[in-house]
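Here the complex is missing one protein chain, while the rest keep their positions.
== chain A ==
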């Protein structure tokens, strides 16, 4: 028996919007500690890891560990039927073939039940290791989103370089090149507007903007985004989910290909 009651239902809606474009279907794993997901995108290049800790739910009951395979597109369709202020409750029976989403309006005058078919999905849980990163950049999430969007109009690869000067995002394409430099800035009115750069070692890595842009779908979840870079490790792009967890995207850097010689 599983019953999770999330008062701030909009969080779950936003979580789904931030992963459904990247991942088709995935297993949600429920344990006594929390509600989590780990999945690869369809080309097996990027990884998403989601955690919503049990403390963040108003009511959290999970009798035994349960893995529920869901088609994220379908799940998103159902969650879109919930109002932004609605309380969302996820219910499932052990070994059942469906999951139920219940939406309660804040005034309790409307209660909606949506039952969705579950899927059997083969997937291996990958233990993602902790690591020390050479550089960690924390910045406003909408700024990061804007940068990725702007650069992808010019090129398809972004080079992220962190130096003591700041962090540079650059790209090159048929029409020209673009460079965007952000400097550390902690003297701001609102802490979420700060740009914090922790640099142990300078790094410079290339990433496919296609993936970066799908990561930024999580922007509504959090005002800030944390980008952790090491020259030998996949980049981690992390958005906090309120006080209850996180969504992390992992992407391996691109190796600089030799430039195509145009005919």
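We take it that a residue touches a chain if its C-beta (ideal position, glycine included) is under 8 Å from a C-beta of that chain, and two chains touch if they have at least 3 such contacts; residues count from 1.
We take it that contacts and distances are computed from a predicted model.
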Identity of the absent chain, which is to be given by its UniProt protein name, from "Growth hormone-regulated TBC protein 1", "Proteasome subunit beta", "DNA-(apurinic or apyrimidinic site) endonuclease 2" or "Tubulin-specific chaperone D": "DNA-(apurinic or apyrimidinic site) endonuclease 2"
Absent-chain contact - pick from A:81, A:111 or A:128: A:128
Hidden partner chain, touching residue among A:165, A:192 or A:223: A:165
Touch list for chain A against the chain that is not drawn: 24-25, 40, 42-45, 47, 69, 71, 73-74, 97, 117-122, 124, 126-132, 147, 150, 156, 159, 161, 163-166, 168, 170, 178-181, 202-206, 208, 230-234, 252-256, 260, 263
